[in-house]
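Left out: one protein chain. Kept in place: all the others.
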Amino acid sequence: MIAPISLDDDWQAHPAVGDAMYSLVRDLYPICRSITGDGVRETLRLVGRHIPLTIREVATGTKVFDWMVPKEWNIRDAYVKDASGARIVDFNHSNLHVLNYSVPVHQKVSLAELKEHLFTLPDRPDWIPYRTSYYKENWGFCLSHKRYEELKEREYEVCVDSTLEDGHLTFGEFFLDGESPDEILISCHVCHPSLCNDNLSGIALSTMLAQHLSRCRRRYSYRFLFVPGTIGAITWLALNGTNVHRIKHGLVVALVGDTGNLTYKKSRRGSADVDRAVLHVLEHSGDPYNVLEFSPYGYDERQYCSPGFNLAVGSLTRTPYGKYPQYHTSADDLTLVKPGALADSFSKYLEALFVLERNSVYINQNPKCEPQLGRRGLYREMGGVADGREIELAMLWVLNLSDGGYSLLDIAERAGLPFRLVARAADLLTKSDLLKDASSIGKSDTNDVPT
Amino acid sequence: MIAPISLDDDWQAHPAVGDAMYSLVRDLYPICRSITGDGVRETLRLVGRHIPLTIREVATGTKVFDWMVPKEWNIRDAYVKDASGARIVDFNHSNLHVLNYSVPVHQKVSLAELKEHLFTLPDRPDWIPYRTSYYKENWGFCLSHKRYEELKEREYEVCVDSTLEDGHLTFGEFFLDGESPDEILISCHVCHPSLCNDNLSGIALSTMLAQHLSRCRRRYSYRFLFVPGTIGAITWLALNGTNVHRIKHGLVVALVGDTGNLTYKKSRRGSADVDRAVLHVLEHSGDPYNVLEFSPYGYDERQYCSPGFNLAVGSLTRTPYGKYPQYHTSADDLTLVKPGALADSFSKYLEALFVLERNSVYINQNPKCEPQLGRRGLYREMGGVADGREIELAMLWVLNLSDGGYSLLDIAERAGLPFRLVARAADLLTKSDLLKDASSIGKSDTNDVPT
Partner (left out) sequence: MIAPISLDDDWQAHPAVGDAMYSLVRDLYPICRSITGDGVRETLRLVGRHIPLTIREVATGTKVFDWMVPKEWNIRDAYVKDASGARIVDFNHSNLHVLNYSVPVHQKVSLAELKEHLFTLPDRPDWIPYRTSYYKENWGFCLSHKRYEELKEREYEVCVDSTLEDGHLTFGEFFLDGESPDEILISCHVCHPSLCNDNLSGIALSTMLAQHLSRCRRRYSYRFLFVPGTIGAITWLALNGTNVHRIKHGLVVALVGDTGNLTYKKSRRGSADVDRAVLHVLEHSGDPYNVLEFSPYGYDERQYCSPGFNLAVGSLTRTPYGKYPQYHTSADDLTLVKPGALADSFSKYLEALFVLERNSVYINQNPKCEPQLGRRGLYREMGGVADGREIELAMLWVLNLSDGGYSLLDIAERAGLPFRLVARAADLLTKSDLLKDASSIGKSDTNDVPT
């Protein structure tokens, strides 16, 4: 049997976790990632310093449901030179300058031709946009609108020294086994280049969460995926179709480093346990937060929640994608994410997972009338005072609702009490033999010895 | 298979429809209608100029459920004359002057006797009220309160030159067959005399809707009823009991010509498809509107929604009965109804019927993960931008929810998107073989060839 009190102690975020996450973001920042290629490999190698990640490679051309694993993209250099040979757009300064997944090109072009391959943000003239062209072969450059407006009518030399060839799609996977084969999925996308909040923050949170959980006693098994967006999730699902049913709950981790409010986007199911657990934690946190209904647009919850899977996977971010000005621009840099915000996100993830871990159905062993808590030392001795202690109230709620039809989360919700208090009440009652975990009933009695 | 795109085009209101409706209202205005008699016959004859109406006649004394078809009422003249022989109340000036269904009378009466048979509106001294006495034999006159107050203490000659004799109850019916024997019922009452909004507006809308739909490709069959209120609907139901089950949706049409907001009164079921379709259209119209829960008081939805039938019949009006001052008075005249309001009501009816026509369950043929829309030309090529195009979002919603448990209307509601956009998305996906109409699955494959 799980020893609940000590479990509580493990499942607390360490104060230093924000700095550790920020440090990993900083390490990963310079790498030019895409949906395939060495950028992803290097990223996973650095993550692998913290957790024993398994690296998977899937060959170009492999059929994955309606899709095909694409060619592998690698890039060494890219620039636009003016007549003087000066690099006016230079991949070495920012890997956002190249249209991600750009095919190789090396030629002279007129300004008019060049402009057909340039992308800017007129409203944010100092920032470089992030653009991709994964599924249509194209080349291009992204640059600040300020630089764009300085371009003069002349010939330019454009070069993208990339390769787009048969190779592999790479992703990382880390499995932590628990007491049960039932799994909780934690998934983040690793395909974005030098963008900190989207999604180095998610990679860092997943990594540190995996590291932390590996030290906790776990009822659930945990599967951490570090996959390129869309095609990576699709590939993983295509390769793991027979085991997907083990995933009982899941969260897509992204945008967890900015200082905006936390935002929970519900799973397609809408009131799955993971939805209720996260919302319970947010509600009782005292911090402002936002809730979004599921929509089939966003990150890899699109795939996990496709109707053929319909997994209970939500997504907990801070400011949602597209809702902060720096989104998908060069301004999503090391100044946008903050150790404190990362740590706060981390602790909310951990708390939500704690709720899922501890959320069980218990059975009141003395269902007719209240048991006499006082003679077990669980109730105050003095009568007549108006207010019960919080823990007494939690015990009365647990006893009252533990008829087999309510889980601890159901009880916490109906009682309006924080889950941890309800779980502590359940522990006290279990120790007094007034309560029994429904899943232990019928099993060996040794399970019932209080620890 | 329905060719959806061309269907869309048919199902649009013509700009001139408001004028056509108003013109019909004007033609019908002078006729003195009642629940039986030549006024109804003449009304149906004029409607029959626009649509091939079938006229039904049911003999007086026919038992219809708890009721009996009443005697037929006809009237030639009615007046109150003063001593000088001058008509101070004259049926020829307004047929509202006679208590509708008044028994014949011709006698001299004192002012006191007369006053027992006079009806006025003290609060609206210029208007003539509309009153009836169908089920208790009585004679009487309605007049302006102004005129009433001028009456002096003297003898009067009263005359109602009417007949109340065995004859028939008359109603009109128009049936339009569709691909399915399932029916949509459109019912309006034709028993009110010279009152424009109540209910010449409803007669005109039903007529023009019937005319319009006869030119559209239809999945459903349509049944239009032009019946005297209460007794007409009861009679029709009594005569058609075995076929009533074919009516899947229905609307009672009344009060559609004033300039007030549209008001939808739900069916007894409360969330039938017709309720949801109308409310969806109203919600997405951008215009203000009101919603009323069902109540067993109002027009013929009282009968269609009686517990022995419980049909999914709601009522879409503008200002509800009794809620505008001109209601059931001589001020409900040709100035109260407006071509623009009639046209707006018409287009909302048509749009709601379009939703019902196109509301099907589709099955995502590629339910595991999203299909690759890009290679089918259904998705933008450039990645990294924050917002999807509306039609892309609609396609993602249709794919995500088309698991057999959601109709297109369900999807539109959950997605918060207009139904037509969702239907268009379903069409595009169907053409790409990514979606299949659930009702066509298992049928001949020739159904699936895109048109």
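Note that the chains are named A and B in the order they appear, and that numbering of residues resets to 1 at the start of each chain.
One rule holds in what follows: a residue touches a chain if its C-beta (ideal position, glycine included) is under 8 Å from a C-beta of that chain, and two chains touch if they have at least 3 such contacts.
Everything numeric here is computed off the predicted structure, so don't read it as measured data.
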item: Among B:302, B:348, B:368 or B:420, residue touching the chain not depicted; value: B:302
item: Options B:132, B:197 or B:263, residue touching the unrepresented chain; value: B:132
item: Hidden partner interface residues of subunit A, rising order; value: 364, 366-372, 374-375, 381-388, 393, 396-397, 399-403, 415
item: Residues from subunit B at the interface with the omitted partner, ascending; value: 64-67, 100, 129-136, 138, 230, 233-234, 237-238, 241, 268, 295-297, 302-303, 305-310, 321-322, 327-328
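Here is the rule we use: only the chains that are shown with their structure count from here on.
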item: Computed distance of Cα centres, subunit B from subunit A, in Å; value: 53
